[in-house]
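All protein chains of the complex are present and in place, except for one that has been dropped.
A, B and C are the chain letters, set down in written order, and residue numbers restart from 1 in every chain.
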Amino acid sequence: MFMIKVGVNGYGVIGKRVAEAVSKQNDMKLVGIAKREPDYKAKVALRKKFDLYASEDLKKFEGSGVEVKGTLNDLLSKVDILVDCTPEEVGATNKQLYEKAGVKAIWQGGEEHELTNLSFNAYANYNKALGAKFVRVVSCNTTGLIRTLWPLHKEIGIKDVSAFLVRRAADPSETKKGPINAIEPELEMPSHHGPDVQTVVPDLKIETTAVKVPTTLMHLHNLKVKLSRPVTEKEILSVWQKYPRVMLVSGKDGIKTTAQIMEFAKDFGRERGDLYEIAVWNKIKVVGDLLYYFQAVHQESDVVPENVDAIRAMMNAEKDGSKSIEKTDKSLGIGV
Amino acid sequence: MFMIKVGVNGYGVIGKRVAEAVSKQNDMKLVGIAKREPDYKAKVALRKKFDLYASEDLKKFEGSGVEVKGTLNDLLSKVDILVDCTPEEVGATNKQLYEKAGVKAIWQGGEEHELTNLSFNAYANYNKALGAKFVRVVSCNTTGLIRTLWPLHKEIGIKDVSAFLVRRAADPSETKKGPINAIEPELEMPSHHGPDVQTVVPDLKIETTAVKVPTTLMHLHNLKVKLSRPVTEKEILSVWQKYPRVMLVSGKDGIKTTAQIMEFAKDFGRERGDLYEIAVWNKIKVVGDLLYYFQAVHQESDVVPENVDAIRAMMNAEKDGSKSIEKTDKSLGIGV
Amino acid sequence: MFMIKVGVNGYGVIGKRVAEAVSKQNDMKLVGIAKREPDYKAKVALRKKFDLYASEDLKKFEGSGVEVKGTLNDLLSKVDILVDCTPEEVGATNKQLYEKAGVKAIWQGGEEHELTNLSFNAYANYNKALGAKFVRVVSCNTTGLIRTLWPLHKEIGIKDVSAFLVRRAADPSETKKGPINAIEPELEMPSHHGPDVQTVVPDLKIETTAVKVPTTLMHLHNLKVKLSRPVTEKEILSVWQKYPRVMLVSGKDGIKTTAQIMEFAKDFGRERGDLYEIAVWNKIKVVGDLLYYFQAVHQESDVVPENVDAIRAMMNAEKDGSKSIEKTDKSLGIGV
Partner (left out) sequence: MFMIKVGVNGYGVIGKRVAEAVSKQNDMKLVGIAKREPDYKAKVALRKKFDLYASEDLKKFEGSGVEVKGTLNDLLSKVDILVDCTPEEVGATNKQLYEKAGVKAIWQGGEEHELTNLSFNAYANYNKALGAKFVRVVSCNTTGLIRTLWPLHKEIGIKDVSAFLVRRAADPSETKKGPINAIEPELEMPSHHGPDVQTVVPDLKIETTAVKVPTTLMHLHNLKVKLSRPVTEKEILSVWQKYPRVMLVSGKDGIKTTAQIMEFAKDFGRERGDLYEIAVWNKIKVVGDLLYYFQAVHQESDVVPENVDAIRAMMNAEKDGSKSIEKTDKSLGIGV
């Protein structure tokens, strides 16, 4: 079978997860990972039998005991597509490099929409990415919003959305970031997340505001959705149940905070205790055409299946989005 | 001059602040404080020359080195009015006791509105409390909402309000409460805070949702207000500037989180670094008749001036609310 | 092959991990788990095809959709040995029950040594547990201390140890515990951890003090060890390298805090991101016969392999401790 040759540039929170997810697909081959430094993450990558390439300077790896197979350019010469998982605003500077190498590329949500003019979510616009050269997978928060809103928009119709985002201040391994004991409002109102959703679903009217709080586990969203017609709670829940990348959780079962959701994900046996799904508390509220709900977003992993689907679409390896999603989900244990 | 004789039952976060605020009024006399136990707070009270009374059992104080002047009943026999600052749901059980002693009483926002059928905020309904026997000062969050909304409602007119509350999970001295690293949504939607605002301002249409986050300093509110007509940012800010219990703060000045607000309050030289005012970031957003803003609420102290005004109203010591507010504010350094 | 029939009472932080570890042994069979309530953990257990039993009241499970196979007594009738993972001080009350059922039992470190008079660590005293009826696996902190000290004591000789324990205040899923922003000293000095080590290694002179800090990930220990003779850093590291349940980590590789250790464990692909090993920073300090080092303890999982070994010892299924340890380690991926 034809295998898509994939490279990953950057092996941080997102990069390492995308690399592993790619390596689990039976129509893809992870050719290698480009990394700046021979730190513990590099050693873990070797342990997993991943090939490493130096993204900046080969010399950094000399004498480190971490073997590299060459430079980023060497990696580019061997792949069909590269997933750029370098830090925000670094990624954009690589575009010319990828272009020159004639390699397709995917960036993450830290970059601007304008870098690719094609922002992606598998449920919402898989088709648009078919054969595309450059794609941007939207950020964890934007992905979270689209995942639960798009099904409602498609099957019922949304008039407008008001969302409040309570963002985790740092990822678990980012120990230099604060605050330790404070709440920080995003004084720019509305926040950029609403327009970012619209880069994928242009006709969705949505307005967002946001704060940052001292926790590392998940983002939490509170949404108020005006639908095109009166609905029932049951109807809403049954829509979401058709979309495996949305997971309903229950406060009655003891899942009362983002910590219990992450515990639940660990109990599932997911690699790293990741939760690719957006968790929605099933205690939603409907008043006529108004819907209120809370959802939690695992910022480290929810975009991972989206990256896998973006690869398939861009390589024309699967024309039907729902089939790509199904493959990806099966490989990652989503909806099982 | 006639002095109102005031007792305080409970000497925790709110009780100690109310006691000190009362002792600073030149028309009130703090007769004493009822406490359950001879802990360090009792010792601090004695240091401040406050008289102590045993609220439960005199024996607890024997041999403790903390002198008490008698029991709660003894205190009740000496006061005109008692401010009940005992923990939530304990307060209600004291009502009969106060009634029997023929003493007026104030409760805090942890109690139900039905306990007194008169919920109080000095800006909004001072007059209703004139001569009243039993009054409930609404909670820190509810006070925070009324403080900034009532001026807008009075001077411009509010059609409806949507507010999202990011609540601090514990007070700084409550070290047994968590979570340490999680966000907890209030799954009951809308939350009780909206209806609680309406116990004071019945004609204000308001809907609230809430989460709890791992911080101890302040609550933070994000508000979206539909006004009766288009406004400008300048107009809104100038309304609030007339109300000293609302304080505008500036992100440009370096006040970016609740931590810097509390630092600012400490810099002011307020006792305990308290902030009686509701802090509103002056970077508000107006679109036509829609207003968006962030405010921060110092949960430990914003209700303190309200308690003082409630005492004056209930004792008919000042018929004009604005004059009571002015006295209280001057005594506490508000608006100076 | 003969299979040891094992039951687990309590399915919390430790119970669920012991259950899974037991189910991975090829000489043991997990018969079932006793649980109090049909919460999300119960549902996860069923997902894993574990049989559930009601530890308190069958009625709690009625209509919950969580099927149980009977009561704790039913479970006891089917097993050779029960691992009690109920909360601290609850466990002791079950002893009579197990005794009556003629079932061997293991308790966790929250119980007193006197409950079994046999406290266990596989490296240090496997032999003592051979055929034993009742055994107590010592706590996470005590296990952590023994894991790194016992090899030094055995191979070099320890004169005395002074250890300072910085304890995480709550497990990740315990969201009701604080403090959120404070440090709490254990005012009882020396702390109980030293004597607890001695329940397993009676001739080890050790003194401990402790504090609790607002984090959920790991305990951190600072140790100062007086050895029987001068040593070199290399010698110490090479001792530990022979013991797979001790893992050396490197600050130079980017592992600077407990957060990076846990990230490393997740990267490994361990179930739940657990770290069964005690992590020791390889930047140790030796001055003559004095050794200083830092180690980190994953409180949720380090005792899990110990429970597995205790089962084998008590059932006389493996007379040689090192062989049991090897089996357990292989099944859990330790030292791979």
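Please note the rule applied: a contact is a pair of C-beta atoms (placed from the backbone, for glycine too) under 8 Å apart; a residue touches a chain by one contact, two chains touch by 3 or more.
Note that this is a predicted model, so its numbers are computed, not measured.
Check B:86, B:139, B:175 or B:209 against the missing chain and you find that the one touching it is B:175. Considering the full assembly, B:267 is the residue among B:67, B:88, B:188 or B:267 that touches the omitted chain.
Check C:54, C:201 or C:218 against the missing chain and you find that the one touching it is C:218. Residue in contact with the omitted chain (choice from C:184, C:289 or C:326): C:184.
Checked against the full complex, the one of B:122, B:259 or B:310 touching the unshown chain is B:259. Taking the complete complex into account, residues 162, 164, 166, 168, 179, 181-185, 187, 189-190, 209, 211, 213-218, 220, 222, 224, 251, 256-260, 281, 283-285, 292-294, 296 of subunit C touch the chain not shown. Counting over the whole complex, subunit B has residues 16, 39-41, 43-44, 47-48, 172-173, 175, 180-181, 216-217, 249-250, 253-257, 259-260, 262-264, 266-269, 271-273 touching the chain that is not drawn.
Think of the hidden chain as still there; on subunit A it touches residues 169-170, 172, 174-182, 184, 214-216.
The rule is simple: only the chains that are shown with their structure count from here on.
Between the CA-based centres of subunit A and subunit C the separation comes to 35 Å, rounded to the whole angstrom. Subunit A and subunit B have CA centres that are 43 Å apart. Within subunit C, contacts with two or more other chains are made by residues 172, 175, 180-181, 216.
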